[in-house]
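Shown here: the complex without one of its protein chains, the others still in place.
Then we have chain A:
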Amino acid sequence: MAGRTLGAKIAVARAVGTVARRAGRGGGTSLPGKVLMRLEPHAIGALAGRLPQGSVAISATNGKTTTAAMVASILERRGTRLVHNRAGANMAGGIASTLLGAARGGGIDGQLGLFEVDEFWLGQLVEELKPRKLLLGNLFRDQLDRYGELETIADRWAEIVARHGAATQLVLNADDPLVADLGREQPRVVFFGVEDDAMALPEMQHASDSKHCRRCGHAYEYDAVYLGHLGHYHCPRCGQRRPRPAVVAERVELRGTRGAAFALRIADDGNGGGEQVATVELPLPGLYNVYNALGAAALCHALGVPFAEIVAGLEQVAAAFGRAETISLGERDLSILLIKNPAGANEVLRTLALEPEQVDVLAVLNDNVADGRDVSWVWDADFELLAGRVRRVTCAGTRAAELALRLKYAGVDPERLVVVPELERALDAARADGDGTLFALPTYTALLALRELLARRGLAPEYWQ
């Protein structure tokens, strides 16, 4: 009876999605789910409950989509059928839409749910999904107008962990003190982290956020800083220190925008496997993607995936939507690197700065709700890394002028800056000016618009496919 009721609601929600898509209203990635949630507030729990292997959830400020893509690459290689919000729609509506798309009669087409979850929606979605494993990757300063302050999110996450820690195994980044501390009183936590002195930054980046001990409030001391506030830290007052991770990246080698390599080491977990080490050739660039790969490896290790299959899956991962994805424009390639907050943008900029030649950039700053209406963050990101490294930057988006100004004050010669707010004109202008790879740095809604534009021209699949 209840199943039939849900079935009828699913049919209505699907019909709405079909109509919306025919009317050309974007990809309709979250609309059907929103309709379903209105008809049946616990639809996510009901549908996720049909998954025979349950669900795993991933949250972080940066890297959710890519980490989930890496987990999918590892699991799908070995034949696991996933229900996965691949397009990155990671609030309740998007996750409900994903489950809706997989529902078949009273069952579901898939074995395991793999969901990236918006950090602000995590509590509500963990309540519904009851994930077996929860991977928490990092917390960085993000869209303050939408999310409030960082410590507030950390407190909220601590409540989630307190409520669900007994049933849900945590997979935590040991190098992020805000995240690692969530595991303080939890059993069975799998920690991951980087151990490579050569990757340490000479000083803390400006955008660093977590500077004070979660337990006693004293300033942390860092023996090594890798990325933002991620690194090897300890509190000189209360003695809290980075937990020793079981899943580790060593001997990291960054290869510009093309990829990275590192030695993946997983400690002996007492199940007879012993310690295991292998080199991973990662086709995605930057230390931030090494962190994403570590998180994915730790989650899959917690799911019992054999070590060799983790390594093979990571080596075959394709770029997620707009995350170092390269699309051919015909005469030149377009490499798309999402930027949405200072920490994430810094890693993209650090990676771009490794290119041997001066680069052409199409930078798109929007201030729509999903980007954050407040564009202050571009002044926290280290665009100084581009000074002297760019041949041309075409600035576009609703706040194109602000971005151009930021670049001028970052030390980019104004003569190298072109402002073309409208995206399609900007793309054409940037494309026609120069050769070699064009690097697009869009904010979130700019990424969606860019992708739709490319799809319309037959250069990329539509993003909801």
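Some points to look at:
By definition in this document, a residue touches a chain if its C-beta (ideal position, glycine included) is under 8 Å from a C-beta of that chain, and two chains touch if they have at least 3 such contacts; residues count from 1.
The working rule: contacts and distances are computed from a predicted model.
Among the names given as "NADH-quinone oxidoreductase subunit K", "Electron transfer flavoprotein subunit beta", "L-serine dehydratase" or "Lipid II isoglutaminyl synthase (glutamine-hydrolyzing) subunit GatD", UniProt records the absent chain under the name "Lipid II isoglutaminyl synthase (glutamine-hydrolyzing) subunit GatD". Although one chain is not drawn, the whole complex shows that of A:74, A:89, A:199 or A:378 it is A:378 that touches it.
The missing chain, though absent from the display, is touched by one residue of A:406, A:431 or A:451; that residue is A:406.
Touch with the chain omitted from the figure is made, among A:212, A:425 or A:457, by A:212. In the full complex, chain A makes contact with the omitted chain through residues 141, 144-145, 148-151, 206, 211-212, 217, 342, 367, 373-380, 387-388, 398-402, 404-406, 408-409, 411-414, 417, 419.
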